[in-house]
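What you see is the complex with one protein chain gone and the rest in place.
Our next item is chain A:
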Amino acid sequence: MSLLALSDITIRYSRLTAVRDVSFSMAEGEILFITGPNGAGKSSLLRAIAGVTPVAGGRIDLAGQEITSQAPENIARLGFSMVPEGREVFGSLTIEENLLIGTGMHANNRGWRTRAASELEAVYATFPMLKERRNGQAGLLSGGQQQMLVIGRALMTNPKLIAIDEPSLGLAPNITDQVYERLIVLRAQRGLTLLIVEQSSARAMMVGGRMILMRGGQIVLDGDARTLGNGEAIQAAYFGYEDH
């Protein structure tokens, strides 16, 4: 059974249709890249799954439950964790406070501190830099450090599936490499399912896995990232040559 299934999802912003009848599903443990040019509807799709953008039509299922139009906090409880575009750290909070927010939903008030402590240790083991600066203000971290922080913050919710919107945004290529290295290790360690949005398909080809290419709010290609990446089909699909 699939972990995440979207069927005929349509998203509209007043009269503009951002996503039109998109369907796909993800198996547990899978890594899926959604790529495509600006305005293809990739971020809208992620935000709709997370429950922060309403859908105009269609149905979303997560771990066997329908989550269409559910509140974001309930979707998070089912094991979906979102790392949004632009990272959205809580800049006025400390690094440790940023991490702690996500553990709140899994524990009652009394068990919270102990549970949070063990989760924190696990995240600090993956990102030692965060431990060094645990009491520092999160807003003062560099872009790469903030990216590590928000991935750690997503892990603290103990998710089945992490969705990451443009992890390479605004980062130097070598920092992006580091982010991806950690993600791949984490995926192996925790059996995570990863849904990653990137503009360019280059990263998907390097990492491997499945790739969906979107343009104009629809899926134009769906297949293995490495085979797709080498064909001319991807270029045609990405730039939409067939329209001209």
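By our rule, a contact is a pair of C-beta atoms (placed from the backbone, for glycine too) under 8 Å apart; a residue touches a chain by one contact, two chains touch by 3 or more; residues count from 1.
Here, contacts and distances are computed from a predicted model.
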Name of the absent chain as recorded in UniProt (options "MoxR family ATPase", "cytochrome-c oxidase", "4Fe-4S ferredoxin" or "Branched-chain amino acid ABC transporter permease"): "Branched-chain amino acid ABC transporter permease"
Given the contact definition stated above, which residue among A:105, A:140, A:185 or A:206 touches the chain not shown here? A:105
Touch as defined at the start, partner being the missing chain; which of A:64, A:139, A:170 or A:191 qualifies? A:139
The one residue from A:27, A:71 or A:206 touching the chain left out of view is A:71
Of A:35, A:68, A:157 or A:201, the one touching the omitted chain in the full complex: A:157
Touching the absent chain: which residues on chain A qualify? 50-52, 71-73, 75-77, 81-82, 84, 88, 90-93, 97, 100-102, 104-106, 109, 112, 139, 153, 157
